[in-house]
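Missing here: one protein chain of the complex. Every other protein chain is in place.
Presenting chain A:
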Amino acid sequence: MKKLRLLRKFLHLLVLITLFWSMFEGYFPNVTQALNTHGIELATVGSYKELIPRDGYTKIKIERIPGELGAHLSEIEIDGVKDTENVLGFSDYYGKTDRGWYYVDLNEAKYWVNRFGGNPNYILGGGAANVYSSIVSSTNETSGVNPYNAYNLAELATASGGGGYEIGDNLVPRDGGYISVGHFRTTQRPTGGVKIKDNQTKFKINDTVKIIPHGKDYSYYDRGIIITHLSVINKTTGRGYKSLDSNQEIRDNSGYLEKPSATSNPKAFEWTGEYTYTPTEEGLYEVTFIMTDRHMRSRQGSPTINESTPYTVQFMVGDEVPPPPPDPPEEPEPPAVCTINQSSTKMDFQIVGDDVKDYSAVPSGGSSIMVEKNADITLFASKNGTFTMNGIEMETGSGNNRKRGIGYFGSSGTYRIVFKSDDGKDCWEKTFQVKADSKEESCPIITISGTTYRNSDTLEVLPERTVYFQANFRNSNGDTETAYVLWDVTKPDGKTVTLPAYEEEVGGRKKIVEIPYYKLELPFRGAREVTLERGKQYKVKLNFQGTNWKDRPECAWEITLVVKDTACTITEQHKLKLKIYGSPPHPFSPGGEDADWTVYEPIYLKHFTSNPDGSYETNLSFSANAPGTWFLIKNNKRVPVSKALTANEKFDLTLPDDFDVGDWVTLEFESDIGCITQFKFEIMSDRKCYNLEVAMIRYGTYDDYLWKKEVSRGETLHLTQEDFDSKYRPQFLTRGEKTEFTMHWLDPDTQQWTARRNGKWLSTSNTYNYSHYFQFPTDPDSGEVLEGLYKILFWTDNGSDANGPVLDCEGSIFLQIGASNGENLLIVKNSFTITPKDPQLPGTEATITFQVRNAGKTMHDTKLAVRWESSDKETVLDVNQFKPGETRKITVPTQYPQESEDFIAHINPSRNKPENESIWTDNRATWPVKVLRVIELPDPPGGGEDFDGGEIGLELYDSDGRKLERIGLHVDGVWEREPAKIEVVIDQTKINEGFQRTQQSINAKITEYKEQLEQFASEEGAKNIVVTAQPGWISDAKSMAVYTPALLDLKVSGPGIPQQWQVSSSSRGGEYIYTGTSVPTQTTWRQTLQNQKYLAEINGFQIVMDYEIVFDLSFDRCTQNNEDEGDGEEICEASSFTRSMSGRYTITVTGGTRTFEVFEPNATGSIHHTAEWIEYHARDRYRQSQPHDFYAGERILTQVELQDRHRHPVSGKYPVVESAASWIYETGKRQTLLQSRLSLLPITANKWRGPNYQASKLGSREVGVDTPLMGDKQRGFQKDARYAVYFNIQFRFGVNKGYPYPNKQQFSGHDQADYRIPFRIIANAWERQGIRNHTTQ
């Protein structure tokens, strides 16, 4: 593509100030916009850099640009990196001119301005940047394109401070054609600063302060800066404000211009100003300087492109130290942004294909790395960051490890992987290129006498025949080459010889050398003779010695050659003779002529009769002098065309419809004893041949004719004695070529043509000439011409070629003198007219006229049949009272047929009125009628299908890696607050199957349509048919795949905390950790706590493969030049058509959902008496004491227990108790606070009790939750009062159940009875004699 029109913009004075920007803030978000084609049928750039298919794409005009354009998909490179988005390129319709532009619509324009680093508000915000849109529409109204506003991409780049450039014509080969790639450069945003002269910071009142602002612009065009704002203010007092400058544009008037190119970098335009300020009071002053470049780009370090961060500097006036000013805000350092082309980041990665390859410390950039197709890559960064592959975020490592990037290569294409660390300091980029399949050379392919034979085939051959072997192979480019090999032939005696072998003299001694060759002929003569003996078997094997096939066992090739055991001896063979029979218009004798291999008279297609089924009666017969069968050989096939015949029995040759002018007919006769001989002839056309004239010319004159008649080849001229006059002599004339001739008479007795009559030689020529006189034999008595049928055989001097004499317009005419044996009704062939004159469109009403003549002696009532050749029905007209000598004009109203064909008329078709006709060929005439060719190309199949790509699998795992079971009614789950791992599995097998089927289906359609087009053209009788498809073959449907959406939403919802991730649809999935299980949904005994369950879901996606195949059909339509220029040549006109086939295949992958439970961990607390106290309770005076009745001062033992119901309902595991405690927090007598807290220890797997201690004399005792104060008579528990023990249990994942000490209100857990055990005080232990309270043990 084509010169980009780089319109340089002239910036007008800009009045916008920073304040304005905020109004537009967010007005143009940074949008990524997919290409919108606006209904335009796109063209592609073909192999000649022209737009194709010609006339098959929408004709476009762009406002104010005169001329017709076409749109084509184009790629854009910005700073040498291909962008992920495409644009439409517009070029002259079909032309290869240098005009072309990239135009983008408004949505796309926003994207591109952002990519160019420009200010979209300024450029697209209403003309301030002098960038205007133009309306793109189709040239005509009915194409279905809605006109839209579009921007010239080059103008957008220029207005963004960058520029476009070309590399050559911007065209890059792609898929057999080209694609336009636009090149653009961006520039960095402006920089600047402000300082006080000499960096002086202290001044006195009325000193002159010199303020020096400066700025740098890096743009390609419209260079310069804009001082948006420059002012001073006394920050201490708030007074003394002075605006030093604003909205001042400073242009680069140096004329410096750096043209954009791949390597250019415009040097900065630098500006420095000097302003003065005179302070009149003391204080801290601040100077503010705001600037942009002339493209309204904010300075580097600004938060947005719209809003330029001010530069400031401060100075002090006066001696007094004013109140301490706030620290001047530190100039925020621009974040250390890593740029790819200056990156020093290195990366390790591993590529796993058929081989595993490790790469370490690979620097950014550089040449691309070749990878195997469908390989996987894992990259290892040193810090967290984002990996993208062709712009799509890659999978992270498991557990969302963002130091890893995981990706997959397709079967072709280029992949650009970019890493950017989260802190913005590291970045790395590398391009990977999938290696193309290297094709292997094929094994040799062997053809024997034109037919391919495979390994272990058997071939039967006739003796005395030569067998031709040829070896070819396909090279790695797919082209066929000859294969140089040796051939091992095993003879019937078991001996093997290697051929070809020749004798050579080496150093005076004869030696046999073997020379590999691609051909072999058997029998082989020479040093190692191989004859083919009848009835014997031979083996022929390829010998790969010295070739690359040697190590390829699959290339082994050996066949068996069986020589037929026939009785044909060479003598018998030589005895075999053939005969050909014909009658006018053919020149052959009705009684038969010897035909040895071929004949020297031309055989014209015109003299065949076509049957309604399309086959041809040749009107020729053949016989052989031995019993046997005739075969027709075509395309290496041998088809019998006669039954088994006796010796000398004739058969009439009918040819199938696929024979045509120029074809050689090969007939083979095989006798019963296996002798074989062939006869060949070419079917010729006389369409380009001149007609002859036969005349009667007065002796001694040049132009005094008695009569003159035009005669075509094969035609019979009927003459009577009245046509002769003694003062005149017969003459025949040719136009265009000199001829010689001989004259023959048909001997009615022998039915042979003979050059003598009554012993006298008939006329012959003696030199090549345009005209010849000749004579008929006469009756010596009456002087009358002897009646009979004569033939004048004439030929031209065109030399010979390998097949015999060149027969160009040779032929015969026939002269019937006197009445023939019978009556004769004939059609006057040159009387044919059709009105309107051909060619016409099919179906055009027309009238055909021609003449019929009664050349007999009797009046007849006869019939005339007329029809178009394609019609199987004829119209029969009555021709009544047809007088002898009468010529009658026949008028037939008709319509032009659908395509060019012959009109056929046949008088007396049934040969019954009269019955005794003799020369039937004149009773039938065919006239070619041309019809304008109407094109009804078959429609391309096109279309598409949707394939099932399966469902995205969602698997869940608990934190121990247990996969949650998929069970019916009750759902599996994890513990409260336990992180759940979600594994997303996108099944590549089904998707690949979809790709495979898409590829097969499109390729089948390509093949099918190519065949249809070829068929179409060949039915048109065209020559040199070439059908091409572009692309000719879809080698990988995946390369066309667009994943929609590119990113899938994986969401978990439920009573807990919702979380969401994005998963690349082109990935294989990944693992994600859900940590929002904060709200349990069930108890372990399946009691529902929350009706809403947790739901993990991921949306489905579609892989869309849009294809467009452009088919070009070209061929030559040839017609005979019938015009009078007389060169008789064939005129061929090239014709071509283009059709495009398009459609869409999709692979639909459905989304997945998965519900799961979150189980609440629980345990049960309980209180117990000591063994002694159980005894006391049993036997003391409080026999009626209830469970959980305690004495004040009695030890209260506490226990936490996991019961069976606390097990995980699916895994059966108990929840993990990390700690358990019991506590009392009560008020005793005299408002005494009674509090205790006891940590419990595990005593068995499922039980927790108070710790043990050693009590003297009593041994090991368990600590209770009570305290001595609780048993105090004055201040302890009160009799008949109710108190409670509380429990607090901490489970894994930070889940607390029960009551946190000392809060009796804050309960969590399923049942508070499990965590709060009330007890009653029935007395004080001191009241009971003999019982010691626990303080005394």
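Throughout what follows, a residue touches a chain if its C-beta (ideal position, glycine included) is under 8 Å from a C-beta of that chain, and two chains touch if they have at least 3 such contacts; residues count from 1.
Throughout what follows, contacts and distances are computed from a predicted model.
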Listed names "Chemotaxis protein CheC", "S-layer homology domain-containing protein", "ATP-binding cassette domain-containing protein" or "Acylphosphatase", matching UniProt entry of the absent chain: "S-layer homology domain-containing protein"
Among A:Ser47, A:Thr84 or A:Thr139, single out the residue that touches the unshown chain. A:Thr139
Touch as defined at the start, partner being the missing chain; which of A:Ala268, A:Val661, A:Leu786 or A:Val828 qualifies? A:Val661
Interface with the undisplayed chain - residues on chain A: 10, 39, 41, 53-59, 61, 63-64, 66-69, 92-95, 97, 99, 135, 137, 139-144, 661-662, 685, 688, 806, 808, 841-843, 932-936, 939, 1023, 1116, 1118, 1128-1135, 1137-1140, 1142
